[in-house]
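Note that this complex is displayed minus one protein chain, with the remaining chains in position.
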Amino acid sequence: MYFASDNSGPAHPQVMQALTEANTGFALPYGADDLMQDVTAEIRRIFEAPEAAVYLVATGTAANSLALSTLTRPFETVFCSPVAHIHEDECNAPEFFTGGAKLTLVGDGDKMTADALRAAVANEETRGVHGPQRGAVSITQVTERGGVYSLEELSSLTAVAREFGIPVHMDGARFANALVKLNAAPADMTWRLGVDALSFGGTKNGCIGVEAVILFDPARAWEFELRRKRAAHLFSKHRYLSAQMHAYLADGLWLRSARTANDNAARLAEGLEKAGAGFLHPTQANMVFASFPRAVHQWLHDAGALYYIWNGALDGADPDEMLGARLVCDWSVSPEDIARFLSFF
Amino acid sequence: MYFASDNSGPAHPQVMQALTEANTGFALPYGADDLMQDVTAEIRRIFEAPEAAVYLVATGTAANSLALSTLTRPFETVFCSPVAHIHEDECNAPEFFTGGAKLTLVGDGDKMTADALRAAVANEETRGVHGPQRGAVSITQVTERGGVYSLEELSSLTAVAREFGIPVHMDGARFANALVKLNAAPADMTWRLGVDALSFGGTKNGCIGVEAVILFDPARAWEFELRRKRAAHLFSKHRYLSAQMHAYLADGLWLRSARTANDNAARLAEGLEKAGAGFLHPTQANMVFASFPRAVHQWLHDAGALYYIWNGALDGADPDEMLGARLVCDWSVSPEDIARFLSFF
Amino acid sequence: MYFASDNSGPAHPQVMQALTEANTGFALPYGADDLMQDVTAEIRRIFEAPEAAVYLVATGTAANSLALSTLTRPFETVFCSPVAHIHEDECNAPEFFTGGAKLTLVGDGDKMTADALRAAVANEETRGVHGPQRGAVSITQVTERGGVYSLEELSSLTAVAREFGIPVHMDGARFANALVKLNAAPADMTWRLGVDALSFGGTKNGCIGVEAVILFDPARAWEFELRRKRAAHLFSKHRYLSAQMHAYLADGLWLRSARTANDNAARLAEGLEKAGAGFLHPTQANMVFASFPRAVHQWLHDAGALYYIWNGALDGADPDEMLGARLVCDWSVSPEDIARFLSFF
Partner (left out) sequence: MYFASDNSGPAHPQVMQALTEANTGFALPYGADDLMQDVTAEIRRIFEAPEAAVYLVATGTAANSLALSTLTRPFETVFCSPVAHIHEDECNAPEFFTGGAKLTLVGDGDKMTADALRAAVANEETRGVHGPQRGAVSITQVTERGGVYSLEELSSLTAVAREFGIPVHMDGARFANALVKLNAAPADMTWRLGVDALSFGGTKNGCIGVEAVILFDPARAWEFELRRKRAAHLFSKHRYLSAQMHAYLADGLWLRSARTANDNAARLAEGLEKAGAGFLHPTQANMVFASFPRAVHQWLHDAGALYYIWNGALDGADPDEMLGARLVCDWSVSPEDIARFLSFF
């Protein structure tokens, strides 16, 4: 009963198999391996973006920070949700990689709205040289609270960016989960709306540790390569990143795994709802934010269930008191796990 | 006939096997996995350093830059060889990670000498607040030209550091190759001499992509962890780094692989010598810097041999002209490869 | 009728006179001039802080950013008001000087409250290595809206810092204005409450361009000196900074000028109140935030009055509509200016 995160389960066997298969003979290092050529071609095909520049790194924070540093100058500010991973969970990595750019928090919820974004962007550059200048907008899709922006919502955000002539980054650590939820074409959720750079996640969806950064406008591709190397994120034995991403994309594994994860979450949420739990956020992808009595948390805890208590702490006096849980599913969660989890209610 | 680098061969089967075995069930992320506890214990045991802090990252540049940024402040200068990897091959990563510290090049050769180091260190801080202050000394062992500092040489360098009260970093991307060459105890080549932080390489010696940073003085361990996260080098699915390092250390695989690589290089050098080649640098570990006629290079090239031409370019008029070659061996080079290579002479 | 800012009037004649007098013969550069010794001694005396380290720079942003960079590490966050100068008006200078530290905005008003600060500080470091760590608290006294924290308010803020073991910076660009308002001893408004580093402003209070940074704990004085040089803020002909600060402190000029400025603002506010103006913020030091009909703004504008329209823009249809004004007084404002300004109502 492991629902702590989608970074704690095993990699998908096909990914591991690809790694093993890649482990033979000589391969050119630093991204010049043959597999990487296939990866680039496949991503361009999937995204209908024949010009896109594609790079692999091993962590989501690297993907985000490198992408942002290519889009944003040190005297600018990045616009993002107050609960964005880049703000809360990257220990100032975006500030580091950009050379000291600021993050401006938009609104006070999980999703940014176009109105709040427009107000925040408009408010910058009213002070001339004294305040930071307008930098990139960073949109998290799936959001940190398990929400999925609709294409309309995304379009309204990117319209604001276009209005002010600023670039758009998408943190797609759970890109596949959003895509299958929306049943959208990758291009429709990205560059057709005006997304300039995408962190395309693999790690949380069954890989070992690989994320692609896709620059739909390749104009700054070489700068990206230099920034990646300078940040020590260029792998010498790059084939092992390529192999993961290659397997991830092959035969739609990335979409299947995301669908499985989303379905697991939906099943879990359905069961929780029937059991009388409340919900802190709607379940739209692979994360469930539910609320149920402290006593049930305690039973689950005693039985070895692992997940984050979301608001408050487990030890308290009142067993009936409602307490939040963040429950994350990946491809590897089994129906038995879910059934067992629900059996405690 | 692949002698381009020790980052181009396959990972050792035991490393890959360990990865596969690690790929089951749940594991705590971000270094809290059980395997990492074993790795830390094992490294402390091997280095006779029960207090040492041990961290894993995926690239050598990350290991070096993070270690240096923990030892050096932005208004200081790092002392290193003019051909050090941190100077020539990391695209300003040390400058980036340290927040703008300088690198001061010591001497004009491959190895630093104690005299040159003392002169360089003494020359700093003669300008008070105007010049950079003395920061860490960084020693590359094995050097970039395949040299191995003797324990006496190392000791004379660390004595200079002690004299001036500055810390010592060792870039041990090929640490094992040096160790087996010197037949030394790990502690004798590091902290007993005064090395404060070690980049302990795995990638070039049969791993997929893993380096340990060993802080013999754990006082700044937490700072290191924050810097690692901030630089996006903290792996969520950390078990796959741990598993590599675990297998690497188990049963002395790291020493066996280094010995094999060194032996391969020795065999290659021996053959080259017999064939009349010259040598640009002595062969002390797993790298051979040889010089032989352009015509032989051409034959090798046509036969698919891969290695770096070291001084000049292949295409030239005079087939008898001597041209350099950098030939690097890892554990996976076969006797047949070497024999075939030599057959062209 | 110049109320645009306290950086737009002339320097006090005594300051200019001191500069002229300093302009004779040889003087040691880089802060080794005799005048600087006097300045240090005098500031230590005034602040009852015989150990304090004292440095001069030419801009308030330099004072703030250098002080913060000495107190805060790059993986930490500074706590400040959302309208703090360091956040809104320094074009990411604090982020630059700290190497990428974050600014966490406390509350949504001008002044920070202890409760909001405690909540903000407590909320950091709940994510371990993933989020930024707790850095300095920065308090602006006088605030950007002309407010003056009482000693009790300051004490409640510094108590939070002490509770969490984090340092305190005070942005005292208008320190003198606050001090005379509170009629407090400098020590009582700073180190006795727990302020570690003070930006002690001179520029806005009758100097040409000089601010002192006072480090009450001199432990990091040398680091400060290096950071000042590295940021290009160490003056070679330092005597001209010293002379300004020397004259500023002599015979209580700094306090007299601040008192004059505050009195000017009080007189202006009194007249505006009588004239029926509203107030956006209470007038506590040398800044008045008043609200009056657009038509009056237009008359003032036509007569050459200079000040910032505070909410909205001057050109509008309804002459009766209320519009805000920020009116800043320095020592040089004359009673005639104020009388003339009020005559338009």
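Read from first to last, the chains carry the letters A, B and C; within each, the first residue is number 1.
One rule holds in what follows: a contact is a pair of C-beta atoms (placed from the backbone, for glycine too) under 8 Å apart; a residue touches a chain by one contact, two chains touch by 3 or more.
Since the structure is predicted, the reported quantities are computational estimates derived from the model, not experimental observations.
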Seminar exercise, completed: Answer for the absent chain's shown contacts is A, B, C
Exercise. With respect to the chain omitted from the figure, which of C:Thr61, C:Thr77 or C:Thr190 is a touching residue?
Worked result: C:Thr61
Seminar exercise, completed: Per the whole complex, from C:Phe47, C:Phe75, C:Phe96 or C:Phe200 the residue touching the absent chain is C:Phe96
Exercise. On chain C, what residues meet the omitted chain?
Worked result: 2, 4-5, 7-11, 13, 16, 19-20, 23-29, 57-62, 65-66, 90-93, 96-97, 203-204, 208-209, 226, 229-237, 240, 306
For this session: Can you list, in ascending order, the chain A residues touching the missing chain?
Result: 30, 73-75, 99-100, 129-130, 133, 223, 225-230, 234
For this session: Pick out the residues on chain B that sit against the missing chain.
Result: 74-77, 88-92, 95-96, 98-103, 105, 127, 129-132
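The definition used in the following text is that only the chains that are shown with their structure count from here on.
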For this session: Farthest from chain C by Cα centre, which chain is it? Let me know.
Result: B
Problem set entry | Whole-Å gap between the CA centroids of chain A and chain C | 41
Exercise. In whole angstrom, how far does the Cα centroid of chain B sit from the Cα centroid of chain C?
Worked result: 51
Exercise. How many Å are there between the centre of chain A and the centre of chain B, using C-alpha atoms for each centre?
Worked result: 34
Problem set entry | Set of chain A residues in contact with two or more other chains | 90-92, 96
